[in-house]
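Have a look at the structure below, then the notes.
Subset of chains shown; positions unchanged.
Letters A and B name the chains as they come in the text, with residue numbers starting at 1 for each one.
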């Protein structure tokens, strides 16, 4: 019970434990983390560089867009719940701020551990934000049904598995996945979905009526649009400099535009009375950038980007309409934000598209650029076909890590002392947030109501007339 | 009737037709659109460039700002309507996503069609977003009175005329218009205004009372501020590299600051009891960047930018206060967002300012920079005076294209099967969007109401007086 001493004590003790988590992280930073040669005052000036050569200028603008997506985009996208806005934005803030520190360590140990130290710079900032993004995708699958302590434990585990999966794919298998269709979207989605399945709450049906407030949906659109506009930077942030980043951004731009049209088309087709559903627009329109996550750095061609984006938008919309209910009824997965439709299916499609485009790679098409997109093919160690096979194999590895990890995570989150909110408190901010005496929330009334059709039908129209006649 | 089977069927059929539109666009992309030499893996590496030379790094950060303005800025600026927020943001999203694809083709055929192909890169992304901006300006003039199918038809036509007008001005007449006072603001505004005139609805007066909700106005301010802060990037996005972009951003920055002060000054001067009007702040403060759209790349001088911005802010504010009512009563133009005040008049002023500044151009003032700002003058093909005359002529060409196009568009949009919303459903989301059982909207109550006094309508007129007399 939210107000009972025991729970209060539980809450009072759990988040403060963050201090120890932060303390431990700080100690590890002290021991292992150092500036890299593009960040360190002495090392940078030792080499005889022009300042324009500093990677900062090639990657930082993209990083800032990614940073905005992680904190503004993911945070507000989840504000669509009527009385869970504080938690959606607040826990996104907390989770991402923790995940980016923790993944700086995990990814550092796996990717850039030299001479006993992790060397950090703008690339590690981008990689850490990417990992935080995967954690937030999983968060979307359990949104409203988990407390902050549970979420932090989830992040603690997921960041480690994310790093290992990424290491296996990129370094051991030589898989290409610049925009993270595999490492971020597919991994984050299925980790969260399996975890949500383990935490299945049979009595939660009713919670549905707590979703959606007119202005909450407008806040959510802030998240949608910021994710949408900056996604070209997300996919391009870590691709090869020059034409690589240029092409990646361009492909993503076209793919997103097409998925938006596909979403509107399908949403109207399947909507009641042919009306549009805001849930589709908020989410499915974003599927276009997931589907090109792997292939946007490749010679996908502008046409390929449009076709892939349109396909992703339609599939994602159909998923929200028809598959989400099945997911809950048949598979016992309560996918609060529909991450399966937004990240899961489009992610898998994106991997398959990557398999196709990689398999079609030729020296003619890439010229000397082959070295930067498919180094192993350029060096003659692999044929395009075998690269494609490795890409496909990467999908299975990712699904394996995600499922096992999500299942394990679900069991951990069931630990009794973790203060999981009771069914009656799910999707409610009040269990986690103080309501200062004067904090107010809009009075719920039916959507699109014409003033006057509220309780007292007779009086309101009058009042409006009055207001008008005064004017 | 919104819910009638016929209309429902109409809606259900129209938006899905988007799929064919998208299919046709995709086919045209497949046939004609190719990566340019800065985007293509093989072509880029063939030339022996340093990655820092890739245009991506000079223009992409500005592109991202433009992209944010188009989707966040225009979208939320139009959320000021009380129950039309879904449509304002949603249709902005749809229209812009379609327009940028379509204009990539149209502009490509006209501007960068070589060897049977359109070559795309960051410049074409910026140009496409610019064209989408013009379409959204026109959207502002018919906001709330048109359905998505009508809007898409409008975009289909407007994008073509935008491209032709732009081609005539920039390529045939050698007009300079980096920030689009002519090609974007003047064209978009008058195209939309004439179109709105053709669609005049004599019975729509009352709809006014549907405008304005406290939080809707705050959402609109999100749009205003994002448009305001990023406009220096908009004007600078396509100007010459180096000092050109630098100067353009600086001029726009000063002009915007001055137009903001001018708007507050005039809004208080003409406001009832000297109070400020949020509509003025949301819109007129932005006029400063329209007025320097043409001249911001020129040697306008910081003083010139301030003076122009201040003038634009005052003119725009007076337009909202005094001219908009006349526009509806006398000219039968129902300009929902006041695009005439925000884009029309300031756009024309901007052209005239461009005429003046171009006419004053000298080799002394521009030095070797003359080549990049006024190539025809630098090459001795034109005198500054003749360049000024061409600039002025460009205005008439633009007004001609905009008026004829807007009139034609208005007739097309009257086609009966296009599902235009009935007067009673204008400015209402419900005709276009599903209202899931739990979607809620705030209960309308008078502005600035003191809590607790909301039940009794009778006292409302009084109450405000009381509140005042307490003071």
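By our rule, a contact is a pair of C-beta atoms (placed from the backbone, for glycine too) under 8 Å apart; a residue touches a chain by one contact, two chains touch by 3 or more.
Owing to the predicted nature of the structure, the values given are computational and were not obtained by experimental measurement.
The complex is a homo-oligomer: 2 chains are shown here, and the full assembly described by the structure file contains 3 identical copies.
Basically, only the chains that are shown with their structure count from here on.
Against chain A, the residues of chain B that register as touching in their complex are 2-3, 7-19, 21-22, 25-26, 29-30, 33-35, 38-46, 49, 51-52, 54-57, 60-61, 64, 67-68, 71-72, 75-76, 79, 83, 85-86, 89-90, 93-94, 97-98, 100-101, 120-122, 125, 148, 206, 209, 215, 219, 222, 428-444, 446, 457, 460-461. By the touch rule above, chain A contacts chain B in their complex via residues 52-53, 57-58, 61, 65, 82, 208-215, 217-218, 221-222, 225-226, 228-230, 232-233, 241-247, 249-250, 253-254, 256-258, 260-262, 264-269, 271-279, 281, 285, 299, 301-303, 306-307, 310, 364-370, 372-373, 442-449, 451, 454, 459, 462-464, 466-468, 470-471.
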